[in-house]
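My structure is below; once you've seen it, I'll send some questions.
Note that this complex is displayed minus one protein chain, with the remaining chains in position.
Coming up: subunit A.
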C-alpha cells in the first residue's frame, strides 16, 4: 500500500481494488486537502476507481473543498461516504444533496456495506 500522510490518508486497496481515503480525527478538509486527495488518487495510476471515504473523523468539510470534489471527479467511478456521528452524517448528506455529482455517490454507516456497494461499481 502506498500512503500520503497529513490529516488524511489515501491508500490503494489491492484486494478490493478500491481507493481508500481516511480523514483523521479533527481533520478540516479545505481546498488544499481536497486537491491533494484527488491528485493522490489520480497518481495511483489505476485510472478511474471506486472510492471509499471514511469521514467519521472529519471535523469540517469547507465549501471550497466541496466545490473541488464536484468539479474534479474524473479519477473516480463511484464514491461511498462512511459517516458516524450526527455531524458527519449531516456533512455527507448535505454534500450528496446539494451537489450534483457525475458519478454514483451514497452514504453508509458501515464499512462492509460501503465496500460491498463499491464492488458493484468497479
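General remarks:
Note that in this section a residue touches a chain if its C-beta (ideal position, glycine included) is under 8 Å from a C-beta of that chain, and two chains touch if they have at least 3 such contacts; residues count from 1.
The rule we apply is simple: contacts and distances are computed from a predicted model.
Protein name for the hidden chain, per its UniProt entry and selected from "VCBS repeat-containing protein", "UDP-glucuronosyltransferase", "Diguanylate cyclase" or "Urea ABC transporter permease": "Diguanylate cyclase". Across A:28, A:98 or A:113, the single residue that touches the chain missing here is A:98.
Considering the complete assembly, subunit A touches the hidden chain via residues 60-61, 63, 85-87, 89-91, 94, 98.
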